Structure formats: structure tokens, C-alpha cells
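Pasting a structure here, questions to come.
Heads up, one of the protein chains got dropped from this complex, but the rest are sitting where they should.
Then we have subunit A:
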Amino acid sequence: MSKKPTAGPALHKVIMVGSGGVGKSALTLQFMYDEFVEDYEPTKADSYRKKVVLDGEEVQIDILDTAGQEDYAAIRDNYFRSGEGFLCVFSITDDESFQATQEFREQILRVKNDESIPFLLVGNKCDLNDKRKVPLNECQQRAQQWTVPYVETSAKTRENVDKVFFDLMREIRSRKTEDSKATSGRAKDRCKKRRLKCTLL
């Protein structure tokens, strides 16, 4: 019986990013409702929120499932701003989607202006390993380069679905405790830095 989320347990805001058709909504729905959706319907922007138990502590997870289509690239900025952690999804059967993760990463870093934002590189559709187009070592190399974890998942088999969400939440949680220790002056500083950049342009 949950009432308003604000008064309840800690809230972690997760944003699903990635090219169209890589399975962001499938991962979300699998995580939320243990349901695998076969038919493809492009997402605009979906919102999910539920209570989960993270390491024995009850928390709330808020998932913003965004549109992968290029059409909505411009409005992503707004969404990204509210995110606390990102699952950057690509399909291991689609090289283009892997290449696009670079752009997403950059956009996120630009918006958040934070190199160490909780971030997971997720290679989906690992059940279709026979149709693999992106070599595993390439994926791991990129994750290493970004210093982020890399996880391969399958929305269909539910392999590693819970893991990616929980791992991300843990990162967000540890990040938050770190932040609360840090002075508020740092946040302001960051803000200023970004401003300067804008004016330069």
C-alpha cells in the first residue's frame, strides 16, 4: 500500500537510453512486470515507478523509458536533466546501435556535466548470440574506456535484467551519500563551469 512517493522511501531515478528497437521498453517491462512484449511499438516517453527491496532496504525506483527514435533527440535534454542514473542500451545484433551509444554518452555527460554519473553499458538481446554483430571485447573495451560496468542482458530470458537495475541503483545510492557529504559549493561550481562554456559558444 504505497502512498505518495515523496513521503516514502528513497527514490532513485533511472533513465533508459539507447537507439530505437534495442529493447529498452522490453527490459523495463520485464523488470517491472515480468512480462515480455513481442510486438514492437515505438515509445515516446513512458514512466514507471515501483517499490523494490535493495540490499534489505526498501527504496523506490522511477524508470523513465525514453524514445530511441531520432525524432525526439531534441527533447532528450529535458529528460536527461532529471535522471540520476542511466542504462545505456544497445543490441548486440545491431552495430549501429552500439555506435550510437557514443552519442548518448556524450549527450548525457554534456547535460549532467559529470564524468562519474552512475551509468551502465547494457548489451541486450544476448539470447540471440548467434546473430551477434558487436564483438564482446569491443563492448568491454568501450566500457573500460568510459570506466563504466558492462553487462549483457536478455529481456526475453530475463537474464541479468534485475542485475542491471539493482547495480545501477546501488551506484546511485552510493553516489547520493557521497554527494550529501560534499559541500553544496561544489555543485554550484559545476553549474558555473557549464555556464561559462555556454557563453563561450
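The rule is short, and it goes like this: a contact is a pair of C-beta atoms (placed from the backbone, for glycine too) under 8 Å apart; a residue touches a chain by one contact, two chains touch by 3 or more; residues count from 1.
The working rule: contacts and distances are computed from a predicted model.
Here one chain is missing from view; checked against "39S ribosomal protein L13, mitochondrial", "Ras-related protein Rab-15", "GTP-binding protein ypt5" or "Exocyst complex component 2", UniProt names that protein "Exocyst complex component 2".
Between the chain not shown and the residues A:Lys13, A:Arg49 or A:Arg158, the one that touches is A:Arg49.
Although one chain is not displayed, subunit A still touches it through residues 1-3, 5, 25, 29, 32-33, 35, 43-50, 60, 64-65, 70-75, 77-78, 110, 197-199, 201.
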